[in-house]
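Submitted below is the structure of interest, expressed as C-alpha cells.
Only one protein chain is missing from this complex, and each of the others stays in its spot.
== chain A ==
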Amino acid sequence: MPRPFTPKVITANALLEGDVVYYTADDQWTRHLSEAELLTDEAHAELRLIEASAQQHLAVGVYLADMAAGENGPEPTHFREDFRRTGPSNYAHGKQVEL
C-alpha cells in the first residue's frame, strides 16, 4: 500500500544569493517559510513541482519538503528543514537575523 501523502512545500536555493527560498501559491519565490504554499494533495504537489522546477533562472535544486500546518503557516517536521529556515547554530547569520 502506498504511504499516505504528507503535506509539503516546494523549496530551493535562490540562484544568485544561494539563500533558501519557498514557492508561494501565486508562483513567487519567498524567503519566508510562513508564506509558502502548503501542498496537501499529491497530484497537485507534483504539478506544482514541475512548474517551480521550470524557473531555473531563479531557483536551484527544487524539491518537496515535508511540513505540517501551523498557526503561522507551514512548520518543519524535520530538523534539517528547521535549520534551513533559521540559519547555522554557531553564528547569528542567515535567516535568523536577515529576515
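Points worth noting:
Note that a residue touches a chain if its C-beta (ideal position, glycine included) is under 8 Å from a C-beta of that chain, and two chains touch if they have at least 3 such contacts; residues count from 1.
The criterion applied here is as follows: contacts and distances are computed from a predicted model.
Not shown: a single chain whose UniProt protein name, out of "Sulfite reductase", "Branched-chain amino acid transport system permease protein", "1-acyl-sn-glycerol-3-phosphate acyltransferase" or "Carbohydrate ABC transporter substrate-binding protein, CUT1 family", is "Sulfite reductase".
Think of the hidden chain as still there; on chain A it touches residues 13, 15-20, 56-57, 60-61, 77-80, 83-84, 87-91, 93-95.
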